[in-house]
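A single protein chain has been omitted from the complex, and every remaining protein chain is retained in its original position.
For chain A:
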Amino acid sequence: MAEGMKQTVASMLKGIERYNPDNLPTLERYVEVQSRENSYDLEANLAVLKLYQFNPLSFNVEVTCQILLKALTNLPHTDFILCKCLLYDKQLAQEPINQIVYLADILEQCDFQLFWTRIRTLPDLTQSITGFVDSIRKFVCHVVGITYQTIERTHLAQLLGDVDDNTLKIWVKKYGWKEMAENLIFIANQDENIKTKNINEKIDFENVGAIMASCR
């Protein structure tokens, strides 16, 4: 369904059509389809927020919440910031939008344990977003993947939201990580990519050619 709608929606986002409030119901429905079917279309969602910006009376808290939560599923991209910039202060302070803003803040600070504790107290908030928790785990894996060469097994399980042994194994396998002795997990050979660079001056012939010619 999301695929089918994508085309219709794309034509609604061209040029000045993007600001046509008559498109709002379709675009809002499209947000719900994305939530349900675990697909994502940032541009269409931003167009919804833009229409709210231009027509404050049409503002819909529920749809906005879904858009913001969907933006979180696309971390580490900065979609959430783009959404925030289109909303007004007063809208961001509303319940439960303010809860989502807080969640975004702790995720951006990579305080994952706090995030998992928090999300457990808000079971209803993310219910409508299919695959929300796994999307956040993907983000956690992204951050772990760029930070660690080896990580303690228990620590990784904590970061993923205190997952049980089986779930942990699934994620480790998915990212091609390897279990090692002494409760460690091998992530990647970071020393190949992350090394001290020395930038020395290189003067090529072209740069000095003109000067040499003039010094004859």
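Quick note on the criterion: a contact is a pair of C-beta atoms (placed from the backbone, for glycine too) under 8 Å apart; a residue touches a chain by one contact, two chains touch by 3 or more; residues count from 1.
Note that in this section contacts and distances are computed from a predicted model.
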Chain excluded from display, named as in UniProt, from "Eukaryotic translation initiation factor 3 subunit L", "Signal peptidase complex subunit 3", "Nitrogen permease regulator 2-like protein" or "Proteasome subunit beta": "Eukaryotic translation initiation factor 3 subunit L"
Of A:40, A:148 or A:175, the residue in touch with the unshown chain: A:148
Identified contact with the non-displayed chain, of A:48, A:86 or A:103: A:86
Interface residues of chain A (partner: the chain not displayed): 15-16, 19, 42-43, 46, 50, 53-54, 56, 76-78, 81-82, 84-86, 88-89, 105, 108-112, 143-144, 146-152, 155, 184, 190-191, 194-201, 203, 207-208, 211, 214-215
